[in-house]
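Take a look at the structure below.
Removed: one protein chain of the complex. Kept in place: all other protein chains.
Chain lettering (A and B) follows the sequence in which the chains are written, and residue indices restart at 1 in each chain.
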Amino acid sequence: MLLDILQTGLDGVMVGSLYAMVALGITLVFGLVGILNFAHGQSVMLGAYVCFFVESASHSFWVGAILATLAMGVFGALLERAVFRRTLGDPFAGLAVSLGLIMIVENVAAAGFTPDPRFMDPPVSGSFALGPLVLSSQRSLVLVISSALVAGFWLFLQRTKLGKAIRAMSQSRRGAALVGVRVDTVSRSIFAVGGALAGAAGALYASLFAVTPFMGATPLTKGFIIAALGGLGSVPGAIAAGFLLGLAESFGSRYLSASFRDGYGFIILILALLFLPTGLFGAGKERV
Amino acid sequence: MTEEVARSRTQAAHVSAQKLRVKTSILPGVVGWLLLSLLLSVPIVYHSRYIVYLGTLLALQAAVVVSLNIVMGFAGQFALSQSAFFGFGAYASALLVRDLGLDFWASLPLTAAMTALLAAAVGYPAMRFTGGIHLALITFAFGELLRLLTANLHDFTGGPQGMQIAYTPGIVIGFDFGSARGLYVLACGFLLLCLLISIVVRCSDFGRALFAVRDDETLAASLGIDVTAHKVAAFTLASTLAALAGAIYGVFASFISPEMMSASDSIAIVGMLIVGGPGTTAGPILGTLIFVGLPEFLRVAKNYRLLLLGIIIVAMSLYSPKGVAGDIDRLVTGARRRGD
Partner (left out) sequence: MIGMRCKGLLLGVVAFALFGPAAQAQTGGVVKLGYVGSLTGPHSGWDLPAAEGMQMAVAEINGSGGLKVGGKTYRVEVVQEDAQSKPDVAATAAQKLLSDDDIHVVMGVLTSVPGVPVATQMAKAKVMYIGGFTALDGIVGKPGNELSFRALDADETVAKGFVPVVVRELGLKKIGMLVPNDDVSKTFVKAYQPLFDQAGVQIPIVEFFQPGTTDFAPVLRKFQGHGLDGLFIGYADPDAEAIIRQGLEIGDLPKKFVYRGGSGAPAVKYADKIDGFVWQILTRDLASPGDEKVKAWIDRYKAFTKKDVVANTYWALTFYDSVFMLSKAMNAAGTTTDQAAIAAKLKGMVYDGVRRMSFDRDGHGVTDVDIGVIKSGKTYSIPEKVL
C-alpha cells in the first residue's frame, strides 16, 4: 500500500515537472507582455515532432532533444518578432492572434505529418528496482531531466544578467526600461526561452507518449491551469503548482475515477481562479 | 422667465436631438434586419434539400456568434464558453422532453431559465473577482468541465457516444416545423430574434453602459454604472441565447453529443466574431459567412479550410482589429464625412 502511494507519487511528480516546463513559458510571457499565448501548446507538439524525426534519422534521442529545444527557441523568437510584437498594446488582439496561430500550426502539422500517431524509441526502456520499488527507467530519466531543466531555469533567473533583466521587467516594464534594460531584446528572449522549454518538454513527451498533430492541446490546458494556480507571472508559483497538479491527477486517477482524469484539473482551476485570483501563493498579478 | 424659457428650450432641443440620434442609429440596423429577412426567405423558394440544410446550419451558427457579440463585442468580455452553453441547451431540452414528457416548445423556456441560472452562477464570481484574461481561462475550463461531465454521466446523457433525438417540434398553427423547410424557418426566425435583441440592446441605455464597461471599467464605475451587474447580465443573456440555439440544433440534427461543447468550437466562434467585427450588428453574420462560405467559394480542400481561417484570424487581428464590418463601417463613415 505504501509502495503504491510512493509509486503513484513519483508518477505525479514526473508528470507535474513536464507540466511545469510548459507552464513556465506561459506564465513568463504573460507576466512580461500581458499576452496569454494560446499557441504555446503548439511549440510542445512541434518540439515532439522535431525530436521524433531527428531520432528516426540519427537514432539518438539526445540529438533529437537538443535540436527540438533549439528549434523551438528560434520559433518562439520568430513568433515574437513577426506577430506578437504588434499586439503589445492590445491583449484582446494578442489572444485572438494566438488562437489563429493554433489553427494554422495544427493544420499544417496535420497535413504535413499525417494524423497517425507516432511512437518514438526511448533512449532507455524497461524498469529497474530501487529497493522495494520498481521504477520505469524512461520515466525516471524524464523526471531527472525535467527537474534539472526547471532548476536550471530558476538559477538562470537568479544569477545571470539576462535573468535579472527578466525579473526586473516582470516587476515594471517602464522601470526596467528606465534602468537601461533593453526591453525589446529581453521580450524576444522571453519568447525564445519559453519556446525552448516547451520544445524540450515536447521531446520528453515524445519519449513517453504518442506524438500526434493534436497533442498540443493537453499540455496547453494543463499549462494554463498551472500558470493560473501559481499566480500568473510567478515562476516559483508555476513550478509549485505544476507538481501539485501532477500529484492531484495521479492520485485522483489511481484512487478515484480514471475516466475523469482531466476533470480534476479543471475543477481546481475554476476554484483557484474564483477564490484565489492571485494564485495559490498570492504571487501573481491582481486584476488582469 | 426668459432664462427659464431659454433653458427649457435648449433642453427640449437637446432631447429631440437625442431622440433623432437614437432614431438614426437604429435605422441602419432595422433596414439591415429587414433586408436580411428577405434574403433568408429565398432558400425556402428553392427546392434544393441541401441548400435548405446548409442554410439552417448557417443560421444557427450565426445566431451563436450574434449571442457572443453581446458579451464580447458589446461588453468586451472574453467568453470561451459559447459552445458549452450551446451543448448544454441541446441536452437540457432533450432531457426535459425525454424525462419529463414535455414537448419541444414547452422545454424552451425551461431550458432558458436553467441556462440563465447556470450562467449567472458561473459568471458572477468569475466577473466580480477577476478581469479579462482570467475570465477567458475560467470560461474555457468551465466549458471543458461541462463536456467531460456530459461524457461521463452515461446513464443520464448517453455518454460520449451522444444521444438520439427522436422527436420534432411538430405542427404549430398548421405549419410543420419538423420538416426540413420548417426547421429552416425556425432557425432563421431564431437568428432574426437574436439580431433584434442585439439591435435593441445596442441602442438602449443598457447597451451604452456595456460599451462604457468595454472601453474602461474604472471610468464606467465612476460614472455610477454597476460594472459587475452589467457584465453578468450580458454574459447570462449571451449564454441563454446560445443554449436556445442548441436546443433547436438538437431537433435539426436529430443527434447530439458532448463534442458539441468542444473548446475548439468556442474558439472558432470567437474567430468568426473577430473576423466579422466585434461590436457591430452585421459583424457576426459576415464573420459566419466568411468562415463557412469562403472555403466553399474558393473550392479549397477541406484540410486547408481551418488553416485558411487561422491565417485570416491572424491577419485580421494584426491589421484590421475591427473586423470586416468595422472596416466597412469605417469606409462608410469616411465617405460620409468627406461629403460623398
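Please note the rule applied: contacts are C-beta pairs under 8 Å (C-beta built on N, C-alpha and C of every residue); 3 or more make two chains touch, one makes a residue touch a chain.
Just so it is clear, the structure is predicted and the values come from calculations on it, not from any experiment.
**Student:** So which of A:A82, A:L155, A:A210 or A:L271 would be touching the chain we can't see?
**Tutor:** Considering all chains, including the one not shown, the answer is A:A210.
**Student:** Given that one chain is not shown, which residue among A:S98, A:Q138, A:S234 or A:T278 touches it?
**Tutor:** A:Q138
**Student:** Provide the residue numbers of chain A that touch the chain removed from this figure.
**Tutor:** Contacting residues on chain A, toward the hidden partner: 4, 7-8, 11, 15, 115-117, 119, 125-127, 134, 136-139, 208-210, 212, 214-215, 218, 249-251, 253-254, 258-262.
**Student:** May I ask you to list the residues on chain B that touch the chain which is not drawn?
**Tutor:** Interface with the chain not displayed, on the chain B side: 48-50, 53-54, 57, 148, 151-152, 154, 158-162, 164, 253-255, 257, 259-260, 302-303.
As a convention for this text, only the chains that are shown with their structure count from here on.
**Student:** Quick check: how many Å separate the C-alpha centres of chain A and chain B?
**Tutor:** 34
**Student:** Flag every residue of chain B that touches chain A in the complex, lowest number first.
**Tutor:** Residue list for chain B touching chain A: 76, 78, 125-126, 129-134, 136-138, 140-142, 144-145, 148-149, 152, 263, 267, 270-271, 274, 303-304, 306-307, 309-314, 316-318, 321.
**Student:** Going by the contact rule at the top, pick out the chain A residues touching chain B in the complex.
**Tutor:** Against chain B, the touching part of chain A is residues 30, 36, 38, 83, 86-87, 90-93, 95-97, 99-108, 110-111, 217, 221, 224-225, 228, 232, 257, 259-260, 262-263, 266-267, 269-270, 273-275, 277, 287-288.
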